[in-house]
Structures are given as C-alpha cells and as structure tokens.
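Encoded as structure tokens, here's the structure I'll be asking about.
Note that this complex is displayed minus one protein chain, with the remaining chains in position.
Letters A, B, C, D and E mark the chains as written, and numbering starts fresh at 1 in each.
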Amino acid sequence: MPESLSDFQKFRADLNEEILGCGHLPMKRFFALDHQTYEAGALGTKNKELLGLVASMVLRCDDCITYHIVRCAEEGWTRAEVIDAMNVALVVGGSIVIPHLRRAFARMREIDSLREK
Amino acid sequence: MPESLSDFQKFRADLNEEILGCGHLPMKRFFALDHQTYEAGALGTKNKELLGLVASMVLRCDDCITYHIVRCAEEGWTRAEVIDAMNVALVVGGSIVIPHLRRAFARMREIDSLREK
Amino acid sequence: MPESLSDFQKFRADLNEEILGCGHLPMKRFFALDHQTYEAGALGTKNKELLGLVASMVLRCDDCITYHIVRCAEEGWTRAEVIDAMNVALVVGGSIVIPHLRRAFARMREIDSLREK
Amino acid sequence: MPESLSDFQKFRADLNEEILGCGHLPMKRFFALDHQTYEAGALGTKNKELLGLVASMVLRCDDCITYHIVRCAEEGWTRAEVIDAMNVALVVGGSIVIPHLRRAFARMREIDSLREK
Amino acid sequence: MPESLSDFQKFRADLNEEILGCGHLPMKRFFALDHQTYEAGALGTKNKELLGLVASMVLRCDDCITYHIVRCAEEGWTRAEVIDAMNVALVVGGSIVIPHLRRAFARMREIDSLREK
Partner (left out) sequence: MPESLSDFQKFRADLNEEILGCGHLPMKRFFALDHQTYEAGALGTKNKELLGLVASMVLRCDDCITYHIVRCAEEGWTRAEVIDAMNVALVVGGSIVIPHLRRAFARMREIDSLREK
C-alpha cells in the first residue's frame, strides 16, 4: 500500500527545494518548463492535467499519477471522468498498468471530490 | 521519412482483417474493447482521442500516433490544440520523443485541417 | 525489501473489488479479458502463466511478477523451471531487470514449492 | 509494410559478423550468453522460444519478434499456438502492441508452417 | 537497413525548422534546453555526448542513436570507445537492444572516424 498523500507531498516539496537550489541552471529551467507545460495555451489547464494523468499512467509512474490526480481534482474533473481517462491508459498500456490503477484508486480515497460515494 | 498515410491505412486495414478473422476470440474481444474505449462515456469522444494521442506519443509508437492524429482531426481538434497536446507528451516523455514529434509533424502535412497554413 | 505476500494479496483483492464495482463497464471487461487470457486455448494454462511471468519481468512490474510466481507455483512449475524462465527475462531485459529478479527470489521464499531446499 | 524476411536475415547476419569480429570481448560474450539462454535447461528449447517471442512483443521490438517467430516455427509451434502466445503479449502490453501484432501477422505470411491456411 | 545518414539529416533539419517555427513557445524552449544540456558544465561536452548515446541506446531510439554517434565522432571519441560505451547500453538494456546495436554499427560505416579499419 502506498505512503500517505501528505507524506508524498512533504517529501516532494523537500526534495524539489533541494533540486531547485542546487545551482544547476538547465535543471531549474526544466522544472520551470514542466510547470509552464500545464498552463493554459491552445488547450486549457483542465484538459492538460488529464493528458498528464494518462501519460503518467501508461508510463507507470505512481508519483506522477498521484500528482496529476490531485491536480485533476483541483481542476474540477469528477471521479467518473478520471476513471474514464484511466481506462484509456489501461487499454493503451495493458494489464501491466493494473497495479498502478489499484494504487490510483487507493489514492483517490484520500481526495474528497474523487472518493467513492 | 515515414510511408504515406494511405499506405499505412491500407496495410492496417488488410492486417486487422486477417487478425479479426484468425479465429482467436479473446484477441477479437481486445480489438472490440479498444474500439469501445474511445466511445463517449463520462468523457466525450473528442477528449478521449486527445488522451490516446498523448499516450501513444509518450510510449513512442508512430503508427498509434498516426491513427490518433487522423482521429483528432476528425473530432475537430485544431493544429494549435494538437501541437499543445504533443508538447505535454514531449515534456513528460523527454527528448527521446523528438523523432516521433518530427514524424508526427510530417504526418500532419497529409491532413487538411492540421496542415501548416 | 518488498511487503509480505499476504499484504500484497489483501491490498490487491480490496482494490480489485473497488475497481470492478466502480461502474465502468469497459474497465470491468478488461479485467474479464485479462482473466480469460490465461485460460486454456491453443496453449494450456500452465504455459500461459510462464509467458505472463516473463512478460511481467521484462516490463519490470513487481506486483505482476508476484502474481504470476504464485500462479506458476499453483500450475506446477518447479523452482528450477521458474528460474530458467526468469533467466530468459534477464537476458532479454538486461541488468535493469536484476533488482526485480532479487525481489522475485525474495518472493519465492514465501512459496513452499518454489523455496530453496 | 516491413522489409522481406530474407532482407532482414541478410542484414542481421552481415552486422552480427561485424559486431562479433570487432574485438570487444564482453560484447562477444553477451552474444554467446544470449544464444545459450535458449538452449535446453530446466525448460526445453521449444518453451524458451515462446518466452522469447512474448518478451519481444511486450517490449515492442519488431526484429526480435521476427527472429523468435522463425525460431518458434522451427521448434514446431503451430499458428494457433503462436497466436495464443501473442494474445498474452497483447493483453499484458496493451493496444500499443497492436502495430507490432500486425507486422507479426504479416511476417507469418512468409513462413510456411505459420501461414493462414 | 536504415535510410542513409544524409537522408536522416535532411528530414531532421526540415522538420526541426517546421517545429521551431510553429509558434509554440514552450516547445521551442524544450528544443533550446535540449541543446543547452550538451554544452559544457561540470562535465565537458565530450563526456555528455557519450551519456546521450548510452541513454538513447537503452531507450532504443535509432534516430537519437544516429544523432549522438555523429556528435561523438565530432567530439573525438574513437571507434573502440564508442563500442565500449555501447556495450554498457547492451548489458543494461539486454538483448532487446541488439537490433539497435546492429543499426548503430551500420551507421558507423558512414562516418570516417568510426568506420572499421
């Protein structure tokens, strides 16, 4: 079972701060570009977060999935919509995605608007 | 430079027919499920095709990218929107995605609504 | 060191139940198709489980490896045969597979018929 | 459409010869170990080739798939059995495997015992 | 057999120009950052190109391998050194890397300083 959402966020914030402060300028720029990628452009932020979630799921990165689930909730995607997006990831990525899908469902239990009702 | 879009579509149709006719029922069901995945559910078809495009791009599958570019055009996504989605794939997947991005731009030249104006 | 086999199985059963009950029909169908894939067809169940194990190992998914190790033991594969299959995965997948191989050997310690004698 | 089987085999033989003759001993040893991996051990050669095929397909390497399809035919696997193994790869690896499945079916057209009858 | 080096370079230049001119600023920034990544920092350019080559090879991207082989030659790496680096990629990435290794050796035939003597 994955660590709690707050433990994840604390570790993430702590280490991001160390990375951004390590004095490597191109690395800092990558983090800035990563942030900028999800800002509104031709597509809105809401759509982009769902793209980020599906990309994270087919590439099977639990931390990335957690991050985008939280952001998808903040952008107003509902549980049914998030699950429908995850199903695209499941079919594209195959059964190897299932353990990540289970952890994603466990993660949604920690998020008010995405919790089973 | 990739083969032409019509050559791709002919090969795809020819082999899909052979696969669907080969008598393996679960394989046929997978193809049906794959088709069903992009039908409207909690999310609409238009959004799902864009998810399929980004998933295909981070997993670096040129044929899948071609298929979803065509479908995204049919669903009404514009060139600017498709490029904005591809940028999410590029940042998530890294510079290793760039050769697929180049072939995706080459493919868009063959599609009226996605061509550079 | 990985969590215990019984913890894994409890978490897996709990979340699979939530996923199957979430009301997303195509997702439920994918799980059914996944199950059906390992039923006897042209190949027998025993052979298919070994295929599932090797596929899981080259794709480097610990949970999938655990699942198929348990099933391979149930189907009657011996420790020597499972190790020989894992060696195929190691050579195809490279040294990046080694950490998963270590965890697979640790997992076999929990399974009577696959334990070192 | 992929190049012909004989073109593949000629290119493969030509380059393997250059690699084995390049004077890099560990690289030569890797090739020897790769060969040895499919020799009979706890598992027989026939079973190992099918494992190699499924591993190649989930990792989406057309040349590796071609090589193992040819070897599976030589070991006596039938068309129905090879397709059943490929279905495991399809479900584990997802729809991203489909273009490789199409090329695998095209390749089987060039092999007598695996051709559609 | 892969397309010629000059065909690759022409297609690459043509499409890179279209991408950089497409008006998507973050995409343009990614390309700039990618370029900047291989400039001298704590590590020199020569070392970084070899890192880029090995990264490209374990991720199995032929176009990226071609690009870094050319750059490694320009930076003064010898045939023996490039082969030794490729061997690291082979052992880390496994036999699935072999088809890319063959194409990399074929590519070296087109580059004076990396050709077999």
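Heads up, the rule we're going with is that a contact is a pair of C-beta atoms (placed from the backbone, for glycine too) under 8 Å apart; a residue touches a chain by one contact, two chains touch by 3 or more.
Computed from a prediction, not measured in an experiment: that's the story for all the values here.
Participant: Identify the residue among D:30, D:77 or D:105 that touches the chain left out of the display.
Facilitator: That would be D:30, which touches the missing chain.
Participant: I'm checking contacts with the chain that's been left out. Which of E:19, E:58 or E:73 qualifies?
Facilitator: Here the residue in touch with the unshown chain is E:58.
Participant: Which chain E residues touch the hidden chain?
Facilitator: Chain E touches the chain not shown through residues 33-34, 37-38, 41-43, 47-48, 50-52, 54-56, 58-59, 64, 78, 80-81, 83-85, 87-89, 91-93.
Participant: May I ask you to list the residues on chain A that touch the chain which is not drawn?
Facilitator: 3, 7, 11-12, 15-16, 18-19, 22-24, 26-27, 30-31, 34, 37, 55-56, 59, 61-64
Participant: List every residue of chain B that touches the chain not included in the displayed model.
Facilitator: 58, 90-97
We adopt the following convention: only the chains that are shown with their structure count from here on.
Participant: Starting from the defined contact criterion, work out which chains touch chain A and chain B both, please.
Facilitator: Joint contacts, listed by label: C, D, E.
Participant: Same or different for chain C and chain D, when you check if over half of the residue numbers at their contact belong to both copies?
Facilitator: Here the answer is same, because the shared fraction of interface numbers exceeds one half.
Participant: Comparing B-E against A-D, which pair counts more contacting C-beta pairs?
Facilitator: Top pair by contacting C-beta pairs is B-E.
Participant: Sort the other chains by how far their Cα centres are from that of chain C and give me the top one.
Facilitator: Between chain C and the rest, the longest centre separation is with E.
Participant: Can you report the angle of the rotation that maps chain D onto chain E, using C-alpha atoms only, to the nearest 5 degrees?
Facilitator: 120
Participant: Quick one: chain B and chain D, Cα centre-to-centre, how many Å?
Facilitator: Chain B and chain D have C-alpha centres separated by 26 Å.
Participant: Measuring from the mean C-alpha position of chain B to the mean C-alpha position of chain C, what distance in angstrom results?
Facilitator: 31
Participant: Using the touch definition from the top, which residues of chain E touch two or more other chains?
Facilitator: Residue numbers touching two or more other chains: 24, 26, 30, 37, 90-91, 95-96.
Participant: Is the way these chains touch best called a line, a ring, a star, complete, or other?
Facilitator: It is complete, because no pair of chains fails to touch.
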